[in-house]
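For this view, one protein chain was removed and the others were kept in their places.
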Amino acid sequence: MKKSVFFGAMTVAALAAGAAAAGTLDDVKARGKLNCGVTTGLVGFAAPDANGEWQGFDVGVCRAVAAAVLGDPSAVEFVPTTGKTRFTALASGEIDMLARNTTWTFSRDVDLKFEFVGVNYYDGQGFMVPKALGVSSAKELDGATVCIQTGTTTELNLADYFRTNNISYEPVPIETNAEAQPLYLEGACDVYTTDASGLAATRAAFENPGDHVVLPEIISKEPLGPLVRHGDSEWGDVVRWSLNALIAAEELGVTSANIGEMSMAAGDNPEINRLLGTEGTLGEMLGLSADWAKNAIMAGGNYGEIFEKNIGENTPIGLGRGLNAQWTDGGLLYVPPFR
Amino acid sequence: MSDTNTTPVAFVRDAMLPEQAAPITAAGPLAWIKKNLFDGWFNSILTIVAIYFIYLIVSGAFPWFYNGVWTTDSLAECREILQGKTGGCFSVLTERWPQLLFGFKYPSEEYWRPTIAFFALFVAVAPVLFNKLPRKLLIVTAIFPFAAFWLIWGGSILVPIMVAVGLIVGYVVFTRLVYQSSAMGMIGGLVATVAVWMLSGYITDPLSGFLALEPVPSRDMGGFMLNFILGVTCVSLSLPLGILLALGRQSDMLIIKWICVVFIEFIRGVPLITLLFVANVVLGYFLPPGTNFDLILRVIIMITMFSAAYIAEVVRGGLAALPKGQAEAAGSLGLDYAQSMRLIILPQALKISIPGIVNVAVGLFKDTVLVSVISMFDLVGMIRGPILASTEWNGVYWELWLAAVLFFFPICYGISQYSQWLERQLATGHR
């Protein structure tokens, strides 16, 4: 352990100020590890499994970026962040990118000086209630006690929604999803509200998921995506196009199964060739190796594969593609061309 | 009285009668019960209420323990086995035991390392706590921090060795120079230490594989181990800092005094959690651009400052309790400030303050669970986060919280009992 931080701290008098802030890309390459901020635990999106391995949809994005930059999908240091700490962690350089189901909003983009590189999940805030309550619409929730996961845009949307519909409610702010569950299950809240994907993930973890319904109202737009610091466009490009490569791969029919074959030699489809580095110099332009996109896709498969593996219909979470289908299938996923 | 024996006596007892047993109401268990439990109507009511209370707890807890399930893989299976009976689902403890102890990231094949460090801690601490143990054991105490660092974090053994070498060199320089001037000794020792550390980089870097254990980054520490690391590290680091602060606060030098007063009162005036927020969300802005301190290191800095302020107040109490004559006597012997402090004042003042310091240490150890609020996975963080959020175990509260209580109670209780014992030991010296 060369120059461990502990040793560094002991010799703090001798510790010169660190190297002048180079580009994040160079930092990551020099470090050999990508520091990726994720949630402290939301099943399906980012949660450690019983062996301590991080699993999930957001985790897949981190691994893809690590594979693109470093060629190794396991060269990721996952940094659990809460709603409170995530932005500081990113701003202070503790993490290189944040993939923590974070909603792309104006003020975060402009005022907090972050750069959202894309959207990896189109979400919206919804409500979950026990079936026994007999509620079929959010408009019937007058006077209800609502459990909210704080630190997101959730409490703002909620306040706006109830205000515009002129109904009263009793907010119960909860720090993490894990703590909201018992409150909701024991009946200390009538309603649990968070992003619809989060609701599905939470419901999937219940003993009797069938006893709970997600109400039809989606009260907000929640485009969730990875973000990086403002002002380092090169790094932003790397993360953006790593994500885009995953989505494009699905659109172009490149999967983890056939990618080995496809990347052997240039094929008929020039866009696939450019994506996989058998033609053109896209990787070089990004400052990466020619097979960056191939590595990214091999890390966990294309967008569709990551989706199906972590949150798709065959998982306990059971989310449909919905808005997150390719534009060719009527969804919103539409990546700029690779050329 | 000479003729008392002249008249014959009808009966003289020439042997003691055997003692009669006390009446049943004055001795034995019944009397004890009457005296201690049913002495007057008020006491009787209290006793009955207390017995009822104990009955409630026992009758509630017994079946829960008795029917407890220890071997399933999820709460659902527990419920299946219990079939609606009252019973604890303790299998969460057996299944997640390593996670509760070490967090979810520490490599499982390396668990023996922190375990050894944990038990070595007791050997290392014992000679400090108990004066009667052979003084030679203090060598273990001196080696322990470096050995523990090497065991827990891994890496080459050269790193802690070089740190130790630096300290030893610094101490040697200090002892050489201290006879000329205390200030010279301090500065010389410091410079020597830092110089050795800087030079050691040239040795440790190329030989990073020498006797190396698999390095474990501090981000991977978790569970009760994290509480323990934080507690032990911060208490030991804050002790010297706290003593310095206390001396500064007692000093005649106005500026130094006020720096110390402001620092101590500021830290004592804010809750630890705001300091942890500082470590978590603010400190990064105050460090040079590009440096990246571990969260655990930032937290150690903050908690150390926190407990140093409290220890400073305890030590100040100890200093204040010493008669002024001690300092004056030291001065009249021709000792300078540093000498009189080192040789006369501090040994006595610290002796008086030990119980108070131990209490601060217990409080600090308990406060380490607050790191769970800033997304670190200590014991409480593990329970609130990964374990309760997992599909298998959400809904298991009593068992986990009971375990958390059982983790903390014996240690804190033990330390506070020690502190009370020590207080009694010290008290005898003043009679």
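Order of writing sets the chain letters: A and B. Residues in each chain are counted from 1.
Everything that follows uses one rule, which is that contacts are C-beta pairs under 8 Å (C-beta built on N, C-alpha and C of every residue); 3 or more make two chains touch, one makes a residue touch a chain.
To be clear about the criterion, contacts and distances are computed from a predicted model.
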{"item": "Identity of the absent chain, which is to be given by its UniProt protein name, from \"Nitrile hydratase subunit beta\", \"Biopolymer transport protein ExbD\", \"MaoC family dehydratase\" or \"Putative glutamine ABC transporter permease protein GlnM\"", "value": "\"Putative glutamine ABC transporter permease protein GlnM\""}
{"item": "Shown chains that the omitted chain touches within the full complex", "value": "A, B"}
{"item": "Full-complex contact with the absent chain, from A:I95, A:M128, A:A144 or A:I219", "value": "A:A144"}
{"item": "Residue, one of B:I139, B:I273, B:A320 or B:L426, that touches the chain absent here", "value": "B:I273"}
{"item": "Full-complex contact with the absent chain, from B:A50, B:L133, B:V172 or B:L211", "value": "B:A50"}
{"item": "Footprint left on subunit B by the chain that the document does not show", "value": "35-37, 39, 43, 46-47, 50-51, 53-54, 181, 183, 252-256, 259, 265-266, 268-274, 277-278, 281-282, 284-289, 327, 331, 336-337, 340, 362, 366-367, 369-370, 372-373, 380, 384, 397-398, 401, 404-405, 408-409, 412-413, 416"}
{"item": "Footprint left on subunit A by the chain that the document does not show", "value": "21, 83-84, 87-88, 91-92, 108, 111-113, 132-133, 141-145, 150-152, 155-156, 158-160, 162-163, 169-175, 179, 182-183, 186-188, 190, 229-231"}
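Rule of thumb we're sticking to: only the chains that are shown with their structure count from here on.
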{"item": "Length of the line joining the C-alpha centres of subunit A and subunit B, rounded to whole Å", "value": "40"}
{"item": "Subunit A contact footprint on subunit B (complex, rising order)", "value": "75-76, 99, 103-105, 149, 153-156, 159, 163, 194, 197-198, 201, 204-205, 208, 215, 217-219, 277, 280-282, 284-285, 288-295, 297, 374-375, 377, 384-386, 388-391, 394-395, 397"}
{"item": "Touching residues (chain side subunit A, partner subunit B) in the complex", "value": "1-7, 9-11, 13-15, 17-21, 40-43, 47-48, 50-52, 77, 79-82, 84-85, 88-89, 91-94, 176-179, 181-182, 185, 204-207, 316"}
